[in-house]
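With one protein chain held back, the other chains of the complex are shown just where they sit.
Labels for the chains are A, B, C and D, by order of writing; each one numbers its residues from 1.
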Amino acid sequence: AGVSDKEIVLGTHLDLSGPVAVAMPFIRNGIQMRIDEANDAGGIHGRKLRLVIEDNASQPPQAVRAVDKLLRKDEIFAMLCPFGSGPCVATAKKVADAGVVTFGPYAASALVRQAAGTTPLLFTTNLHYDSTTSAAVRWAVEHLGSRRVGIVYQEGAFGDLVTRGVKAALAARNLPLVAEASYKVGDIDLSSQVSRMQAAKADLIVTATTTRETIAVAAEVKKLGLAGVNVLTASPGRAGLTVALGKQAVEGMYGCGTWGITLPRHATGALKSFYDSYRKRFGSEPDDISVAFYDYASWFVQELTRAGRDVTTDKLVKALQTSSFKGLASYDTQRFVDNHIGPEWTRVEQVVEGVWVPRSPVLDPSKGVS
Amino acid sequence: MAYETDYDQARRLLRTPAQRGAYGALALVLAALPFVLPAFYVGELSFVFIMCVASLGLMTLTGFTGQVSLGQAAFVAIGAYVHTLLLASGWPLPLSLAGAAVASALAGLAIGVPAIRVSGLHLAMVTLAFSIITEHALGRWKGVTGGHNGLAVPEPTLFGFGLGGTVPFYFLCLAVLTAVLLVLLNLMRSATGRAFVGLRDSEAAAQALGIRVARAKILAFGLSAAICGIAGALLSHYTQYITPETFGLALSLQLVLMVFIGGLGSLRGAILGAILIALLPSFISLLKPMLPARLGSQLGLELFIYGGVLTFFVLLEPTGLNGRWMRLRKWLAQYPLVTASASHRNKVYMQSERNR
Amino acid sequence: MMDPLLTQAAQLAAQGMASGAIYGLVALGLVLGYKATEVMNFAHGDVVMLSAFVAWGLITRAGMSFWLALPCVMALVAVLCWALEAGVMRRIVGQPQFAGIMLTIGIGFMIRGAVSMSFGPESRTYATPWTDRSTEVAGVVLSSLSLVIVGAALAVTLLLYVFLRHTALGIAVHASAQNQLAAYLCGVRVKRLNSLVWALSGAIAALCGLLLAPISLVDLSLWTVMLKALAALVLGGFGSAPGAIAGGLVIGLVEQFAGVYLADGFKDVMAYLVLIGALVLRPRGLFGDAHGRRV
Amino acid sequence: MTTLLSVRDVETWYGPVRALHGVGLEVHAGQIVTVLGANGAGKTTLLNTIAGVVSPHKGSIRLDGEEIGGLDADAVCRSGVVLVPEGRQVFPFLSVSENLAMGAFARRSDPAVRRDVDQIYEWFPRLQERHRQPAGQLSGGEQQMLAIGRAYMAKPRLLLLDEPSLGLSPLFTKEVFAIVRRIREQAGIAVLVVEQNASIALNTADHGYVLELGRVAASASCEALRQRADIKDFYLGASSPPTSPRRLA
Partner (left out) sequence: MSSIAIAPRAVTAAASLAASPAVPAFFEVRSIGLAFGGVQAVRDVSFTIEPGEVLAIIGPNGAGKTSVLNLITRVFDPTMGSIHFDGRDITRVARHDVVRHGIARTFQNIELFDGATVLENLLLGRHRAGHGSLLAQMLNLPSVRRAEAQTRARVENVVRLLDLAPLRHRPVGELPYGIRKVVELGRALAAEPRLLLLDEPASGLNPEETRQLAGWIDDIRAELGITVVMVEHDMSLVSSVATRAIVMDQGRVLTIGTPAEVQSDPRVITAYLGT
């Protein structure tokens, strides 16, 4: 379904009206831009791509309805980068049962996998919060000499996963997790969480936080003048926006993510032309998430092309299983391990004069965690 | 005893042949729909039915006894989780539905006992707090609830038949909705229903007439929670996977909106409100392609329209959809005779609810 | 040198008061609107959020100084709230309290949607005269902005208290909430009074937004501070200005101490547990007046 | 005598129900006028319409020649017409003295306010005893006194009283009407009073109207009304035995 003579229908659901709506333009624009480019270049084997976007409001029931509509009404051929752990977890099985490929959900992939059951139709590319953070913590223990690690995490699946990763890394080194402190989305103040870290004499604070809370934790650490305490933020906190908004407060903070962040003013080559054409098309400034999702869309388009003119779900699956890809922001060439799981290369970076600069080589999270 | 049948007739739900005809036709249409509609719409209808059940649950509490609950999602959550856990441990569907209702009812009683000490906005806050705590607890109690990772919901089966398919599930939801509606209709035309309305309007008088105000309030809490628990059980099948955030503040607010926009104090209102609110997001997403692209792709548009529709209904339909329905029916009944009504809008004054 | 445990407790207390003051300040705006019209303004949090965006616009886009932006934002938002009351809220007078909640929820959604459509949903920030400064007293470090917020909260409480208790207009506010018809009959221009009170409440919200944004970013989710403020409000006893601040402080302190001394996870729900506990023990709240109706 | 209030052809509706069908009435300066009528005749509606509590659908209400029909109640109050409404309508959580102060809200800066409060306490000593108590806790009669006192505090030109004797003891009913007379004599305030206790009303007032089903059925001096047989029968309760009670089935 979803493939006609003239077009291929793709679907996705994003949080257009819920708590994370803030981030959606970047994602949507990134994907849309790649699709438009493909169409401008004549489509894929003569077929135009059409992307149907639904709102899931970050709420599972609404996501279920959005997916129902995409599957039954729009009869999509594949689900491309749907957003949100809750929504994706609630719908992964539904999509798989309908015989539709899901590519690159922006969600905690371990959970989506668990929810979808064993299906060949799911390809996860990002947000292995647990493994990437774990690799970064191992690096920190070795290179920063951290011995007393604490974690500040957001209540929810994301925080739980990061915590799991941190615990795994520490267990491998026989170190304790000295303190855990959670917060709820919307909390304005994270001073008590930092106080808890201080009370436990943590020397590395891992944060499973988004932009605002990342800044808040870093600022609190600065304010209290905690000497010799490093902050390491997991991927959503390690963003261009965090630095842009946090300014002085986040200076010196560590972070780990799964794609490179290049400031527009430093961009060269293909990346520079991406930035220029994005600005022209949408009249706004892109950020690193836009690049990442442009990349994922590229990967998908690449394999869709490879699957041939007489594309079917089976053919697409085969193509994806054997694919390899390197995008504008990729740390390294990406492939699917076990045919379905895109391991995320990661790298520990630090904010130096307002720029994320590499501190570690590219790490392979799959090595060393077991 | 001749008068007995008379007064019994006066209590009938469907009194005139016209009413019986109308509702019979409605039943036929509902039975035929899944066979003519595309699957997507059948799924949407099932969701609407589930929301109707939940909305009826809240209406029992808020519409009839006047107690506002901003935490109804907690009862839906408890129903959903208990149902899923019971199914997973091998209980048959009907028993596990009952189990969900009972568990939610117990939770309702548990919060109802302290909550009846407060009223009005205080009560709204206590229930809100309760639901925040419940959501938090569900996320933390990993061993049982799977925490934020959630739980997969087993497919519903009855006597070996799978009810998970679109059409069977539609009928399951419809059947539950009909049963709940009938039970509530019966209750509302009996002593208990009258007592609910009585304690809403004047506690002093209600007590003087022998209504146990505290007990009736707690009863309303329990009943409302039980119905919402059943709705939760159905909802869990609809989503097939449950996580705590499914049952957050947003759901509670939606339920409150349903009963209010439908029209407080009327079961029909609960249904109309649920239909409107449940279909609103779909409606907006249908509407969007019709807007100019520049506007249609604006973020926040959904929220804006959603808020606008709410505002519109509260402002223009103070009596709720049910009130509009009643006026419409009256108008239709008198149709050829109606002249330009001389009705005149009167000034109204705020009545303090602080000393209720 | 103080005992480190003591220092820590003092630090927590100071931080608790700082965040409690924010809750309290938001709650104060709610109290005011509630006093006059018995409407629990669920859009209040969104007004706070809107103020932050407007302030960002004036300071960063239009290049105004913070001190100039402060009165401008307060005036703008006050006018907006005046208009909201006069244009919208007034129409549901006489309907149950519930209607006000519904209507303000709707308005809140619209504000949030409109802000995201006109400003765009990205987070942003701006500098205040107190950004990145902190003060240390006896080992307790507090950011200067927090001190300013505490000060502002106390000042607003005092002003409101005097206004509501000791001025004829303030008494008229109580009166028209208790019996609007009678207030009309006493010659109170009730409609204008209500609009005025909403405007005042808007100005307070604007102040909150302005001061809060540098701490928590100019962000669409700023409205969620309203949930804690509601808890503070109820804990303090509806409709009492000192109660709102007291409730806010209690919640701020409880959260802070629970965050360090209780098991992880309690902090998030502590405010609500305290709320339920307090209301069960004392249904009218800390400062609520306890007279029922006579028959 | 100058006409203070002139009501002409007023019609008032409650939604689809017409409560007043073209009522006309006049009150001269310094006059006490009473309106009698059965339950549901529209007496309260008439007073409410004049006071701006409900707005007339049709007709004119003039105070000193100036149209006040359709104004809001607060504007009517400030123009000098003050209503003591049915059901008292005190501010339940304000103290007795705050209630009285609210009565003088529109004349806040007047130094005579203090004196008027004392005057009211002199008329109703009960209120002085209770001056710090929330008005909602007062007994029914005490609330009625407070409502009358509060209206007086506004120093109106025309006082509208809706069943002032409701819930008052016989002694106080008499006193209230004595006060009404005194108010007229001392302050020249005109009074329009709706009353079930027709005998005392007719004894106090100068002119009377009888409302029936939203229409003026009679208008005459009180003297003349007192003589009329139908009025005696129906409102003064002089003769006729109790109406035969219906029996239980």
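The rule is simple: a contact is a pair of C-beta atoms (placed from the backbone, for glycine too) under 8 Å apart; a residue touches a chain by one contact, two chains touch by 3 or more.
Note that the structure is predicted; figures quoted are calculated from it, not measured.
Enquirer: Quick one: which shown chains sit in contact with the chain that's not drawn?
Expert: B, C, D
Enquirer: With the missing chain put back, one of D:T3, D:S60 or D:Q133 would touch it. Which one?
Expert: From the options D:T3, D:S60 or D:Q133, the contact with the absent chain belongs to D:Q133.
Enquirer: Return the single residue from D:T2, D:N39 or D:S109 that touches the missing chain.
Expert: Hidden-chain contact among the options goes to D:N39.
Enquirer: For a quick check of understanding: of D:G141, D:P156 or D:G208, which residue touches the chain that isn't displayed?
Expert: D:G141
Enquirer: Touching residues of chain D against the unshown chain: what are they?
Expert: 14, 36, 38-40, 44, 86-87, 126, 130, 133, 137-142, 144-145, 163, 166-175, 196, 198, 234-237, 240, 242-249
Enquirer: In the whole complex, what residues of chain C lie against the chain that is missing from view?
Expert: 295
Enquirer: By the contact definition given up top, give the residues of chain B that touch the hidden chain.
Expert: Spelled out for chain B, the touching residues are 3-8, 10-11, 183, 186-187, 189-192, 194-195, 197-198, 200-202, 204-213, 219, 265.
Please note the rule applied: only the chains that are shown with their structure count from here on.
Enquirer: With respect to inter-chain C-beta contacts, which pair, A-B or B-C, contains the greater number?
Expert: B-C
Enquirer: Relative to chain A, which chain has the most distant C-alpha mean position?
Expert: Between chain A and the rest, the longest centre separation is with D.
Enquirer: Can you work out the whole-Å distance between the CA centroids of chain B and chain C?
Expert: Chain B and chain C have C-alpha centres separated by 32 Å.
Enquirer: Which integer distance in Å separates the CA centroid of chain B from that of chain D?
Expert: 47
Enquirer: Listing for chain B: what residues touch at least two other chains?
Expert: 136, 299-300, 302-303, 306, 352, 354-355
Enquirer: Find every residue in chain C that makes contact with two or more other chains and list them.
Expert: Residues 113, 116, 120-121, 178-179, 181, 184, 227, 265, 268, 291, 293.
Enquirer: So which chains end up touching which?
Expert: Chain pairs that touch: A-B, A-C, B-C, B-D, C-D.
Enquirer: What residues of chain A sit close enough to touch chain C in their complex?
Expert: So the residues of chain A in touch with chain C come to 17, 19, 21-22, 24-25, 155, 179-189, 191-193, 195-196, 198-199, 211-212, 215-216, 223-225, 241, 245, 248-249, 284.
Enquirer: What residues of chain B sit close enough to touch chain A in their complex?
Expert: Within the complex, chain B contacts chain A at residues 38-40, 43-44, 47, 136, 139, 147-150, 152, 235, 238-243, 245-246, 248, 250-251, 281-282, 285, 299-300, 302-303, 306.
Enquirer: Please give the residue numbers of chain C that touch chain B in the complex, ascending.
Expert: 37-38, 40, 88, 91-99, 101-103, 105-117, 120-121, 176-181, 184, 227, 230-231, 234, 238-239, 265, 268-269, 271-273, 275-276, 279-280, 283, 285, 291-293, 295
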